[in-house]
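This is the structure I have questions about; it appears just below.
Every protein chain except one is present and positioned as in the full complex.
== subunit A ==
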Amino acid sequence: MARAVQWLLPHPYLTLLLAVVWMLLQNDFSAGMVVFGIILGIVIPRITSIWWPDTPKAFHLGKMMRYSLMVMWDIMVANVEVAWIVISVPNSKLKPAWVVVPLDLRQPEAITLLAGTITLTPGTVSADLSDEGHSLLVHVLHTDDPDGIVDDIKTRYERRLKEIFQ
């Protein structure tokens, strides 16, 4: 039974996501659309499962939700801060900096999420990964304290992502 479920739903969260996206696309939340969305959510991961070789071993949906809410809040706060920097700081006083974040995360999915979070949060853009994937290069728009930014990224985002994928 468990194996049948495993065969039918190789990526349960992807199934859920596809069903929700289908309903949003149709803009219709009736029972028929729910059923069709679930059918799509089962068929698409099934026929594309060859191209998903390494599923992350664990993924905590609840923690991920909390993480996304926190990131959205951070985006709003940082947006106001950066808007203020854009308006008030003259070019000559701007202190852009490269910052290197050593990574504890090893899963590619987790590193992708971390890089995406850093880029979406205004004021920082993740630029590159080192060739073996042990550190992340981040460009900061304006900072007096580059080490503080690294600490912030590590404690605020990386630690939580580690918990999500543990």
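As a working rule, contacts are C-beta pairs under 8 Å (C-beta built on N, C-alpha and C of every residue); 3 or more make two chains touch, one makes a residue touch a chain; residues count from 1.
Just so we're on the same page, contacts and distances are computed from a predicted model.
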| item | value |
| --- | --- |
| Omitted chain, identified by the protein name its UniProt record gives, among "ABC transporter substrate-binding protein", "ATP synthase epsilon chain", "Autoinducer 2 import system permease protein LsrC" or "Na(+)/H(+) antiporter subunit G" | "Na(+)/H(+) antiporter subunit G" |
| Residue of A:16, A:38, A:70 or A:141 touching the missing chain in the full complex | A:141 |
| Touch with the omitted chain, as defined above, among A:15, A:107 or A:126 | A:126 |
| Positions on subunit A where the hidden chain makes contact | 21, 24-25, 27, 75-76, 79, 82-83, 86-87, 91, 94, 96, 98, 100, 102, 115-116, 119-120, 122-123, 125-135, 137, 139, 141 |
